[in-house]
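For reference, the structure is listed below as structure tokens.
Every protein chain of the complex appears in place save one, which is left out.
A and B are the chain letters, set down in written order, and residue numbers restart from 1 in every chain.
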Amino acid sequence: MGNEVLARAARAAGATAMYGYPITPGSEVLLWWAKEAGSEKGKKEGMVFVQAEDEIGASFMLLGSVMAGRRSFTVTAGPGNVLMQDAFSMCEAMRIPIVAYINQRGGPSTSTVIYSQSEVTLTAFGGNGNGYRIVYAPSNLQELYDYGIKAFNTAWKYRFPTFLLADGYQAKMMGEVEIYDPHARGIEMVDTERYLLEEKRDRPIDQVVPKPEVHIRLQDGVEYSCYRNCLNLEEETLQVNMEIKEAWDKVAYEIEEHESYGPGQAETLIIASGIVGAAAKQACDQLGGKARLFRPITLRPFPAEALKAAIKGAKRLIVPESAIAQLSRLVKEILYGVTDAPMIEYHRPSIGINVDEIVDLVNRHHV
Amino acid sequence: MSETLAKLAFPKCVRIESKPHLFCPGCGHPEVLKAFGFAVDELGLQRQVAFGVDIGCSLLAFDFFNIDTIETHHGRTVPVMVGIKRGNPQAISVAYVGDGGAYAIGMGSLLNAAIRDENILTIVVNNAVYAMTGGQEAPTTLPGTKTATTPYGADNHFVKGPDLIRHLNPTAWIARGITTRQLGLRKLMKEALEFVKEGKGFAFLEVLSPCTLNWGTIEDPHATFDILENKMASVYKLGHF
Partner (left out) sequence: MQETFKIVICGEGGQGVQSIAKIIAQAAFDQGKKAVYVPYFSTEKRGGVTEAFAQIGDFVPAYPKFAKADLWVVLSQRAIDRIYEYLKDDTKVIVNSYLVKDLSRIARWKPVEIDAGRIAKEEFKKPRVFNMVMMGAMLKRIPGLDKDKFEAALDHVFASKYAKDPSLKELNKKAFDKGYELA
């Protein structure tokens, strides 16, 4: 099932530590990892699994473990995602490459335990920062695996907290997946780096961590690395934010991913992500050329230029999502001033959207 | 540089540029940090220690040492240092927090780290008040004490940390010291660091410490010592647990 796929992806990516707290629909990842870490093989490899006291503990342990240079991750959902924003903010401020798999469930509050797309805003823009987090939105089991691995490389290469934003349907789904060793496919895992107690750096750490937050001290030929997030002056916090923005702007285009599906001349453009994107894809097949799909694979950075190119020739845009305006908000921000085409938003907060619903939606608006 | 330090009777791992320190006159933190530094020197651990500070007055310790340091969010120092130790088993992981970070917002993480016998040293500087934010009530504020949020006097409940930790963890190293016994404090720091260095599990050191600013005794050292050594030390027992 999806959660097992996620656990295997992390393992295949070379992660050796997981810190988490049980929460539906992600707990199976903890179970798989606990078993693996406690096995003979796991123990020999020094694998780590900690079931923390709560998500706050888990997320800060994760932060510490990553700063210690270990490829580490967590899994959470809903209220757990809310609690972890404290740690995620610190990671955002200090360029700490944690990886978190988020299995969206109903919201707000406890809600239902299985499914929604209501954690887009939270995952992309949560905490008290400006949304400098990388967010992948997989749409099927294979993408859970592929991007489950990729998340680690993206995180460590670019040094932004990186999220895999899935949902409980994908997590609990059973189906075919190809499990592979990344090395066998020529995928090399990016080296990790210790923020604390590193013997030898490839480059000064203040080229990663915003300069006002890091202080390198030299004594008797030894470098000591000291990190803080409490700042004294407005100039310091301005500099921190601008350094993060500049680092992001330099690489956003490399990180962006999307999928376009369906005939280029189709007049209706569906914009959908995650599992709703999968349903939309199937709907396009059934609609015989009336519609095509733009599916952002990264929600942050959102593939803006690709979207602007995709809307050319579209008579209308349809945005179905299992939330209220969380995806459409991201879309509107990019399309402001770019298109006159009407946007039809289809909001089904915390409820699945079937292929037939999307087909009906397109047919109803097709002129 | 090291000669200067030797002349000034500061630990070698101290950053001389951080003098004069940023704490209030009469604050206990410099005493605690000095004791810690001497212990680090004696055991030769300067390059192995990962030093975590909380938000609150403990964050002013950021400048103090030439030691790899991380300032965390409030109440989150213990789990971060747990993560650092789990991530790098060679690290000597130390969490340096105040009474709020330990016994209020950080209590859940602290107790669970003790329950799991995590191999880290937690140092709690107990001045019975939330100092940096202006002197609000703390979990260790004694009954009747007037603070910013207990203008009519604090209630009768307070937290005896070392007893609590001992109740949860029978094998942890636990002690309480006081800033006015510097040599004794250095000894405790050394024991605590050795304990975690040898992988023996959870180490917990609470240190009774004055806050002259919020106690209103910044002009009156006698009053400071009366509160610290008489009032507090009679309730919060010194020694090993």
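Operating definition for what follows: a residue touches a chain if its C-beta (ideal position, glycine included) is under 8 Å from a C-beta of that chain, and two chains touch if they have at least 3 such contacts.
The structure displayed is predicted, hence computed values, not measured ones.
Although it is left out of the displayed model, the omitted chain contacts the following shown chains in the full complex: A. Interface note: of A:6, A:99, A:173 or A:197, the residue touching the hidden chain in the full complex is A:173.
The chain not shown here is touched by just one of A:51, A:121, A:260 or A:282, and that residue is A:282.
Of the residues in subunit A, those that touch the hidden partner chain are 24, 27, 112-115, 139-140, 169, 172-176, 275, 278-279, 281-282, 285-286, 352, 354-357.
Basically, only the chains that are shown with their structure count from here on.
Separation between the centroids of subunit A and subunit B, computed from CA atoms only, is 37 Å. Those residues of subunit A that touch subunit B in the complex are listed here as 17, 19, 46, 48, 50, 52-54, 56-58, 60-70, 72, 86-87, 89-90, 194-197, 215, 217-220, 222, 224-230. Remark: subunit B residues 1-2, 13, 15, 46-48, 50, 55, 59, 62-63, 65-73, 76, 79-91, 108-109, 111-112, 116 touch subunit A in the complex.
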